[in-house]
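The complex appears here without one of its protein chains, the remainder shown in place.
First chain written, first letter: the chains are A and B, and each begins at residue 1.
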Amino acid sequence: MSVVRQRSVLPGFGLSLGFTVTYLSLIVLIPLAAAFIRTAEMSWGDFVQAVASPRVLASYRLSFGVSLLAALVNAFFGFIVAWVLVRYSFPGRKIVDALVDLPFALPTAVAGIALTAIYAKNGWVGQWAEPMWSGFLAWLTGVMPSVDWKKLLGAQIAFDRPGVFIALTFIGLPFVVRTLQPVLEELEPELEEAAASLGANRWQTMTRVIFPELLPPLITGFALAFARAVGEYGSVVFIAGNRPMHSEITPLLIITKLEQYDVRGATAIAVVMLVTSFILLFLINLLQKWSRRHHRI
Amino acid sequence: MAGIASSLTEKQGSARGGTPRVIRNPLWVRVLFMTIAFVFVAFFLVLPLSAVFGEALRKGLRVYLASFNDPDALSAIKLTLLTALCAVPANLVFGIAASWCIAKFDFRGKALLTTLIDLPFAVSPVISGLIYVLVFGLQGWLGPYLGAGDHPWFGEWFNQQDIKIIFAVPGIVLATMFVTFPFVARELIPLMQAQGSDEEYAALTLGASGWQMFWRVTLPNIKWGLFYGVILCNARAMGEFGAVSVVSGHIRGETNTMPLHIEILYNEYNFVAAFAVSSLLALLALVTLVLKSLIEWQHARTRKDAASA
Partner (left out) sequence: MSIQATQLSKTFGTYTALAGVDLNVERGKLVALLGPSGSGKTTLLRIIAGLEYADPGSGRILFHGEDVTDEPAGKRKVGFVFQHYALFRHMTVFENIAFGLRVRKRRDRPSRSEIADRVNRLLKLVQLESHGSRYPHQLSGGQRQRIALARALAVEPKVLLLDEPFGALDAKVRKELRRWLRQFHDEINLTTVFVTHDQEEALEIADTVVIMNNARIEQVGTPQEIYDRPASPFVYQFIGNVNVLRAQALAQAGAHAANPGTLHADGQVYVRPHDIEVTPHLPGAPGIAAVVRFIHAAGPAARLTLEQVQNRETVEVETSRVTLASLDLKVGDLVNLRLRQAHSFDDDYAI
């Protein structure tokens, strides 16, 4: 990193930058580089073998597919939660507001076993949700018999694909709310009043004035929730059932490979995931830059 | 997953919810929105939290308390505290140094540095653990020298010190440092940028030395942001599961942190004990949330004071 700067009267530049760069290199950059260097030592064939075997591909499909679904659901419900928190006053609003951060604060393992306990067949929710799920699957099969719905959606809620979805929704919940909230708070009521005074009805105001303003943070929150869900491990492994080719997420597969002493295979998959998250991070940064510029008007 | 931790500077605390306004959605929309929001929050937040305590106390208080009377549980608690005690101060010092050079100076590569600091948020916890295995593990870069003793200088040294990193406490601390790396810095950088440097300049013209300026002016000004970053960092450090799981080796009573101990108990169908240990971490999460809200509230108040004066 080349350092060209105005000479400043404030002290401590060399010390703080030196420490920052050293610590960053030791803790983050060098270990991360290790993953790429170790993968570069592999032959192309070995690499493809490691990252594109059927079991690995199935885990990508599950991880990315369910993460996408969970992020979409979070975008929808997160929007409503953010709206309610900013616009409506009701007793306990502060508590709900604080609670939104629970998935950040609650250790993932704790969240994992708690969700499992609730949604298992004999759990608080599972005992009545499980029959509903079976009924739902039966109805789907009746409507479209050509699809094996039990295989596609999972035969039960806990220890199957719906469990993965529930865990990933839980951990992605705060992202959309927390990116929307500040923008909603900054949104001037005058904007809506202007629209109303110009003759727009409430629906037109919502869809043409408010929603376009909220779209950039909504997409940002969605992308953040998605990126987090793809890498999530702790809350999923307890509730997923972890059946290979069916409900095994990619991070779990990395651990499985490690336990089989297949460090190279694990590293190769890790590199694929790292590259994906860096691309996501890059896109999110672009998005935030764009929305900031958009917001400044 | 940047941007989330640092709500302190962005949040204006200007909850407009209470102000009566003529233009608002019709009643049925409001009721519908509130209902959906409440149901969603109840199912995904309130229920899991209650489940932790409910399951822990399922067989009564005595069984619950007995769960902690287990040397393995105690050693897991100790290790978790030790890990946080190492990782949090390290990242605290780093956060102050990083925010000082980024917020107060202009230099080329600043944007890149800021992005790199966020990097650990974008890395899956499992991978955070894996990369340390790659560096220190048996097949890793430094692994062969750890305990093998065939390196001319280091091997001998590592041998004498009997240093183990992977599947030992240092690995757990390192992985935890990695996953909690950005918390304090992310909180402080926007805060210090918003505050500007005038007070520091004023201190210098009044004859303060660099350290006097830092301790008497800069630090008191950022103390709330610092505290905020530290509690978030600490919550994550104590609760990290994936990264630690990869590097720990799961040696009962030795390299198990609380989350790992919960996993073992749970897999042994010792549910009450698993949830009992979980309840401690859930309490920690609750305390974190309360403190976080208090700081935000305090911050909004001082802001309002400053604005109204």
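Simple rule for what comes next: contacts are C-beta pairs under 8 Å (C-beta built on N, C-alpha and C of every residue); 3 or more make two chains touch, one makes a residue touch a chain.
None of these values were measured; they are calculated from a predicted model.
Of the candidate positions B:A76, B:I189, B:L204 or B:L284, contact with the hidden chain is made by B:L204. When the whole complex is considered, the residue among B:R58, B:K78 or B:R216 that touches the unshown chain is B:R216. Contact between subunit A and the absent chain runs through residues 6-7, 9. Residues 198-199, 201-209, 212, 216-217, 220-221, 302, 305-306, 309 of subunit B touch the missing chain (whole complex, contact as defined above).
Heads up, the rule we're going with is that only the chains that are shown with their structure count from here on.
The distance from the centre of subunit A to the centre of subunit B, with each centre set as the mean of the Cα atoms, comes to 18 Å.
Touching subunit B in their complex are the following residues of subunit A: 1-6, 8-13, 15-17, 19-21, 23-24, 27-32, 34-35, 38, 77, 80-81, 83-90, 93-94, 96-111, 113-115, 117-118, 123-125, 169-170, 173-175, 178-179, 181-182, 185-186, 189, 192-193, 196, 202, 205-206, 220, 224, 227-228, 230-234, 238, 251-252, 254-255, 258, 263, 266-267, 270, 273-274, 277-278, 280-281, 284-285, 288. Of all residues in subunit B, only 1-5, 7, 10-12, 14-19, 21-26, 30, 33-34, 36-38, 40-41, 43-49, 51-52, 54-55, 90, 93-94, 96-98, 100-102, 104-109, 112-113, 115-120, 122-127, 130-135, 137, 139-141, 174, 177-178, 181, 197, 200-201, 204, 210, 213-214, 232, 235-236, 238-242, 245-246, 258-260, 262-263, 266, 271, 274-275, 278, 281-282, 284-286, 288-290, 292-293 touch subunit A in the complex they form.
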